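Missing here is one protein chain; the remaining ones are kept as they sit in the complex.
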Amino acid sequence: MIIPHPILGPRDAQEFVYLGDASLIDRPDGMTAGIEVFHDYLYNRDNPAGLHRELWYHEQGDRSWLVVTRDTVTHEIVSAELARDVARARGRSK
Amino acid sequence: MSQSHRIAGGQIDRSTTLRFSFDGASYAGHPGDTLASALLANGVRLMGRSFKYHRPRGPLSAGSEEPNALVHLRSGARQEPNTRATVAELFDGLTATSQNAWPSLRFDAMAINDRLSSFFTAGFYYKTFMWPAAFWEKVYEPIIRRAAGLGALTREDDPDSYDKAFAHCDLLVIGAGPAGLMAALTAGRAGVRVILADEDFRMGGRLNAEVLTIGGQAGGDWAAGVVAELASLPNVRLMARTTVVGAFDAGIYAAVERVSDHLPVPLPGKPRQTLWRIYSKRAIVAAGATERPIAFENNDRPGIMLAGALRAYANRWGVAVGDRVAIFTNNDDGLRSAADLTAKGVQVVAVIDSRTDGPLLPGIRHLRGAQVIDSTGRLGLSGITVRLATGQTETIACTALGVSGGWNPNINIHSHHRARPEWRADIAAFVPGQGGPAGLIAAGAAAGHLSTYGALAGGHVQALAVLESLGITATAGDLPKAEDAPLNLSPLWHVPHGKGRAWIDQQNDVTVKDVKLAQQENFTSVEHLKRYTTLGMATDQGKTGNVIGIAVMAELTGRAIPETGTTIYRPPYTPVAMGALAGRSRGKEFKPFRLTPSHKWASEQGAIFVEVGNWLRTQWVPKPGETTWRESVDREVLATRRSVGICDVTTLGKIDIQGTDAAAFLDKVYCNTFSTLAVGKCRYGLMLREDGMVFDDGTTARLAEHEYVMTTTTANAVTVFRHLEYCRQVLWPDMDVQIISTTEAWAQYSVAGPNARKLLEKVVDQDISDAAFPYMGAGSVTLGGLRGRLFRISFSGELAYEVAVPARYGDALMRRLMAAGAEFDAVVYGTEALGVMRIEKGHVAGGELNGQSSALNMGLGKMVSKKKDSIGMVLSQREGMTRADGYRLVGVKPADPKGVLQAGSHFLEVGAPVELASDGGWLTSKVYSPHLGCDIALGYLKAGDQKIGRRMRAVNFLTGTDTLVDIVSPHFFDPDGERFRG
Partner (left out) sequence: MRYSGLRVIAEALTGHKGWKPVWRDPAPQAAYDYVIVGGGGHGLATAYYLAKEFKQARIAVLEKGYLGGGNVGRNTTIIRSNYLLDGNEPFYEFSLKLWEGLEQDFNYNAMVSQRGIINLIHTDAQRDAFTRRGNAMILNGADAEMVSRDQLRAMYPFLNFDNARFPIKGALMQRRGGTVRHDAVAWGYARGADMRGVDLIQNCEVTGMRIENGRILGVETTRGFIGAKKVGVAVAGSSSRVMAHAGMRLPIESHVLQAFVSEGLKPLIDGVMTFGAGHFYVSQSDKGGLVFGGDIDGYNSYAQRGNLPVIEDVAEGGMALMPMIGRARLLRMWGGIMDMSMDGSPIIDRTSVDGLYFNGGWCYGGFKATPASGWCFAHLLATDQPHPTATAYRFDRFLKGLMIDEKGQGAQPNLH
């Protein structure tokens, strides 16, 4: 697979490390959320057959975490964004 | 016998004679020959034996689809099993031997299986060999396993090397027949970057095997002309002897270039083969089509081959496979073989044409509406039995029979992404359907355009389509004139007759009967058919047999072929040498070595090294006279605790963390607090995963208000850094925190022992007295003016420091420390002594940091601060992880000081039965403590904190060791920490 890195252009997926569903961005706050909320966040997945937004890390590259939108049936990659931008857009800050 | 079957013509160099041998007999051939063509030229038809019935076999084909003519090529360590003689390029001195036959190819004892074939039907083994149960492993299976396989590996290491290489292009053209050449020419002339790859050593594909003309030229000459033009284009790369074996995602193709397989041994410095990873924007598969036979009884004898192969041997290699040749066809292409052979002066005794309306060939005995129903000849064809249109049978003596049942477009690569092909009734074959690999299109015969003109036009048109999709306008050119005849095929899959066997998959001995049995037993899905009968599972992946098998099943079930099922292929297109896939990663080069800056120095001292991930670390350093590793390790421990020892800790992960939010960041990633840490101090930190289990530990120092340096374990240096980047970019994107890994930037040494300060005072420029540099102090220092870092931390429990300098000074610092330490009898200690001292102190490390343990399990539960949010804090409080009877870290001593402890032993209560319910936990790490004079260990024991003082058993069933032990505090040595504060 080839990941269209938003800064570096097309890069072989072999340069990256995969983490999983981009829903991991939405980490609850440990001071307010309890075990049940964290359990659902950490363990349960939509696991779709089709478009999937997922976290990849450019370990043998610029160390960017990316959110890649990829079809899990065809492996076609639709887009790649900086995870930091996605996280901010989802309201994460400090 | 000297090339008795060689006839005029062909693309071989008769000016040079190559000597070769097969099964010890010596033969001659010419450059341009394959092993198969050369053997056939010498009148040798028998080249192999089939898998199950050990039937005598000769080549079925003249290409890579070959199921029968498989040999051991070369000898000794270079012996290659299962090599297809039909594609093995002849070289001088080639040796080949037959396989799967004993004692000889001509007389094979295992051919008894053929006599017993009525017992050895498809899947017979599923129905028997069940009683008595123990007999399967002891009796039945060993017999079956001994008979398994075709060729043999010599068990010697492969002496050749293999390379990996990468190539990029706009258009990859797979196959250099008329379609591929035309596509490459069209795209090449338009200026895009083209790679043209072909498995053959001579480009041109079928054109080399035909006498057809293109634009008035002989097809082979036309091909040579196009190849010459392509070679002159700087934007075109020609890759002969290169098989594209697989289509992967995003236009990535794997190809194997046989760099040296046509040579006796690779030239110096050259690999045997190279695995190419080709990155293409577009690809055209122009892999042509593969002829398929017609199944009839005993259709597998040497001398019976595909009609197209028969004429390829004549046209390309100047070989008449037999002196009396017959042709059996259901289409016009088969007639072409009869015409070509006749033109070459080969006697064609009959054309058996299953059609009643095919065009008549002048001057040849043409039997229309007839079928071949049987053949004779024990080790090679001697005659065929023909059922004439009248219903009468006739026996015809012949030594070669060409069979054409039609042509299957090579949908192989197109189906690598599991795209289902479509059925085309007019050619009775599958063609590429929708949904192949993105960017890949088929052209020419591979797309079902079986005429020469169809191939040229297809290649041209598809290349234009590719150019257009790349945004390049190119206009259609004039195509040269070429034949454009239809196939006129009337499907005939198998000849119904009698009770004999008609082969479909020749290598695996799958016959029409087997398909019938599968149908009778309701294995009617194509997948069940394949799996039950092994159809298509042989080394040729069913290139010639699969469609026939499906067609026969369709007939039996009364369904149409597409309704019955399709056939797709998995990578690789043809089998690939394991060596090529592995490349240079073998032996010591399997993975890189990581060496610390003072590795050379340690080597000079005779250090014994141990693999820690990719690192090599000093395990211990034996001194003269020491005969066991324990002597060395005990000495290193005692000398360190007595005076001073030095240990290379460079491999620990080191991460610089800076920014105005660095403190807040560390509070998130560590379960304990770092924002309260004073500048110039360090603190032990525990890092959890989000699931609450311990991820890593290490010491982190605050060098300035907004500047920390973190250390990680050697094992987790990479994953911790990745995790920190994740936290920084993904979870808290607005934190002002920057991180960089400095593991490779600093060489770091632990200096430990009562004289550690005295030693370091000789090399560090600053005041490092206890007052100026107290326990857990940290900061920048200079060493003779060289910038460095100093941390007063102790893993050993001694007064200890870690001193770091830029990596390139690591070797010098090590030598300097040893020189300065000479007056204190300083020793170097390795990972073993380090392990002894850390276990004496009860510090957790590898065996305890197993990813399955929480802070509570390690006795560090209080470190998890609930006053702040940190990774893993919430889920560490789940009930299963906080239970009072969970595992707790304990120390273990043998009740008798001479008692032996072994890591991995399990705790059992004294007197309890040996069963799962008694399992109390296990010993995680064990060492011999020279101070305590006995083995000591750490362990995880259920409710261990409540069992201090208890006597238990530590049992290792694997070694038969059963030791009475006392459960003690894990702090064996200096529990109050007086030494490291000293």
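A and B are the chain letters, set down in written order, and residue numbers restart from 1 in every chain.
As a convention for this text, a residue touches a chain if its C-beta (ideal position, glycine included) is under 8 Å from a C-beta of that chain, and two chains touch if they have at least 3 such contacts.
Just so we're clear, the structure is a prediction, and the values are computed from it rather than from any experiment.
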{"item": "Selected from B:Gly191, B:Gly583, B:Pro754 or B:Gly899 as touching the chain missing from the view", "value": "B:Gly583"}
{"item": "Touching the absent chain when the full complex is considered, from B:His417, B:His460, B:Arg838 or B:Arg888", "value": "B:His417"}
{"item": "Interface with the unshown chain - residue positions in chain B", "value": "51, 78-82, 118-119, 121, 124-131, 133, 136-137, 141, 144-146, 148-158, 160, 162, 164, 246, 248-249, 252, 254, 275, 277, 416-418, 499, 513, 517, 520-523, 525, 527-528, 531-532, 534, 537-539, 541, 570-572, 575-579, 581-583, 585-591, 593, 610-611, 689-693, 695, 846-847, 850-852, 875, 878-882, 902-906, 914-916, 918-919, 922-926, 955-959"}
{"item": "Missing-partner contacts on chain A, residue numbers", "value": "1, 13-14, 18-21, 35-36, 39, 42-49, 52, 54, 70, 72-75"}
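Here is the rule we go by: only the chains that are shown with their structure count from here on.
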{"item": "Averaged-CA centre spacing for the pair chain B and chain A, given as whole angstrom", "value": "28"}
{"item": "Chain A contact footprint on chain B (complex, rising order)", "value": "249-252, 279, 417, 438, 661, 664, 690-691, 718, 722, 725-726, 729-735, 868-870, 873-875, 877-878"}
{"item": "Complex contacts: residues of chain A adjacent to chain B", "value": "1-2, 17, 19, 24-25, 27-31, 33-35, 38-39, 42, 55, 57, 59, 63-65, 74-77, 82-84, 87-88, 92-94"}
